[in-house]
Every structure is written in C-alpha cells, then in structure tokens.
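Of the protein chains in this complex, all but one are displayed in their positions.
And now, chain A:
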Amino acid sequence: MCDQTFLVNVFGSCDKCFKQRALRPVFKKSQQLSYCSTCAEIMATEGLRENETLASLKSEAESLKGKLEEERAKLHDVELHQVAERVEALGQFVMKTRRTLKGHGNKVLCMDWCKDKRRIVSSSQEHAVTMPCTWVMACAYAPSGCAIACGGLDNKCSVYPLTFDKNENMAAKKKSVAMHTNYLSACSFTNSDMQILTASGDGTCALWDVESGQLLQSFHGHGADVLCLDLAPSETGNTFVSGGCDKKAMVWDMRSGQCVQAFETHESDINSVRYYPSGDAFASGSDDATCRLYDLRADREVAIYSKESIIFGASSVDFSLSGRLLFAGYNDYTINVWDVLKGSRVSILFGHENRVSTLRVSPDGTAFCSGSWDHTLRVRDGGRWAF
C-alpha cells in the first residue's frame, strides 16, 4: 500500500482523528466519510479482522498444522529402535520387593522421595505420621527435607513443616500456599523450599511463593484438567512439562508463562509425565494404555511403548538414572519395565492387588517405590542380571 500513488482529493480535517491531513473517501456502512491515509489503513485491517470468521481461522490453523507436520516429517529419517539395534540387549531383569509399607487403610494416591534417598512421603503417611489432609492427591518433599506439600480435593496446596516430635500437631503449623478453583492434581517444589509449582483440575498450572502465598506465574493453555507435571532437570533451565485430560503434553517457560512446545499424539488422558535424565526428552503415561517418549529437539514423539496384552491405562512413569529403563505403573495392578531405546518390555512386575497409582525412582536411582489402591507402598531394588 505504501508505494501506491495517493491521489489527493481534499485537504482537511479527518472524520476520525480530526487531524489536518490529505483525505480520501471511505465508505462505512454505505455512508461516505473522509479519512486520512492512516485512519483509512487502520479501518481496512480492522475490517479484515472482523471478516475473519471462526471457520476461516480454524482452516488457517488446520493448514498450518499440516505444514508443521510436513516439516517435521522431513526430519523423520529413522526410528529410535532401529538405531538402537546396535545397543547391547539388557537380558533378564529380576527385581525384588525390599520393603512393603502398609498404609493406614487408605488408597495410596501419590508419593515422593526425600532428597536423602531414604524417606518417603505418601498420601497416607510420612514416616509414622498420618497426613493431615483428608483426600490428598498430590504430595511433595521439600528439597531441604524439612517440609512437605500436599493437597487434593480441597483445591489447595498446603505446606507442613516436618517435626519428629510425635506430640506436635502437624496440622497446626499448616500454611496454605496455592488456591485453585478445582482439585489439586500435582505439586512440586522447584529447587528451593520457597517456590511450589502446582497443577489443577481447573486446567491451569501455577507457580507460588511459599512464604507469602503469592501467585508468581500462571500457565494457561490446557483445554481440560491438568493431571501431572515435572520440572526439567537442568541446572539453568526454567521449564517444566505438564500433561492433561486434553491428551496434550505441554512444555512451559516458567518466566514468561508461555507454552513453548506442545505434543498431542496420545488418544486419551495423560496421567503422568517425567523428564528423561538429560532433560532433552520426556516420557508420558496415558489412559490409552501406552507410554510415549517425546524428544524436545526433534519436537515429536520418538517412541511408543505398548503391547496388545496391555489394555489398562498407565498411571505413573519414571526413568532409571541412566534413562535406559522406563518404569510404568498401570491400572491392571502391574508395573511394566521398558527398554527406552529398543522399545521392548524388559520385565513385568506383579505384587500389587489393586491399581498402581504412583511410582518414583529414588533420587540416586538405587530403588524405586510404587504406591497402590491396595493401601501399600513397595520399594523394589536394582536387578541382578541373569542371561
């Protein structure tokens, strides 16, 4: 438009901005007005926007999606498991249950390890202390090991300082930090006792300052309940991944609150997400009975872990320290151990008598703990390899 010659008809006061300018005729709802060139251009683009229907926008989005898929497909020159054929196979995996922690008659819905690699907090208890929350769906240990955070149907996330004095009432020292408008599904401290990241059934995630309870950043974008989150393991990174009932996994920038990458290949709710130890990829577990690996650098799904005989949803996933093994707990009461690189199942672990709802590898990778609706937690150790 700028290099068209502008035929001056009239010089006078613009009908819109009233500035003294060269004017041109403009028609608005069949009425002739005189606008300056600036106002005329603004009107033209506004008109364009108004004429954009929901349908035309949707079709633009669809065509962009198609183009994005095309671009990504160009880089899809090989499958991970094909390249991994040269990697030595793992052989038979034998794992033993080393500790069975019987709860206080409650389903175990969540658990977390303390950084000291020994202590565990779960929705039913911490050490011998019964958790003071009525229906806890999420819990986390503070990095210092001196406090725990938990929440659930109360829509809040509260922090409790830990005390080993059994006479002290834990509930009395409770500090409400996060407030959502629906259930709390996940919570995690950042690398400090001072900030908590939460995910909620209200479709959002949020970052909170523990001391003041102030909301530092909120994350909007999921189209349904957010069920899980995991912080990137990097020393310098400020990102985390979340998964939800909209079948999407989204990677967020904690500073800006923006979604930086999104993945939508699952066919149902994503119950669990966990970063691969290098931080370059993450795994997800879903109600569609599969687990998947997404790589951030390739910006796509790079592996899918499934079997014809696995028809129940995966509720919780975690990697072993090297990222070679993916442990996944399922609603069919079992834990399947996957070879991340080759895509094959290494082992199936029985033992629980109801759904496995939560599973975490210990901070130094020496063991992993699973929690179940059968009221127990089981700590299992590293395998002895038999060929």
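Here, a contact is a pair of C-beta atoms (placed from the backbone, for glycine too) under 8 Å apart; a residue touches a chain by one contact, two chains touch by 3 or more; residues count from 1.
Quick note on the criterion: contacts and distances are computed from a predicted model.
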{"item": "Absent chain [UniProt protein name; select from \"Immediate early response 5\", \"60S ribosomal protein L18a\", \"Septin\" or \"Regulator of G protein signaling 6\"]", "value": "\"Regulator of G protein signaling 6\""}
{"item": "Touch criterion as defined above, residue of A:A22, A:I42 or A:L80 at the omitted chain", "value": "A:L80"}
{"item": "Candidate in contact with the missing chain, chosen from A:V26, A:A40, A:L90 or A:V317", "value": "A:L90"}
{"item": "For chain A, the residues touching the chain missing from this view", "value": "52, 54, 57-58, 60-61, 64-65, 67-68, 71-72, 75-80, 82-84, 87, 90, 96, 98-99, 117-118, 135, 137, 153, 183, 185, 190-195, 201, 209-212, 214, 216, 223-225, 227, 234-236, 238, 245-246, 255, 259, 261-262, 267-269, 276-278, 280-281, 287-288, 295, 297-300, 302, 307-309, 311-313, 320-325, 332-334, 340-341, 348, 350, 353-354, 361, 364-368, 373-374, 379, 381-387"}
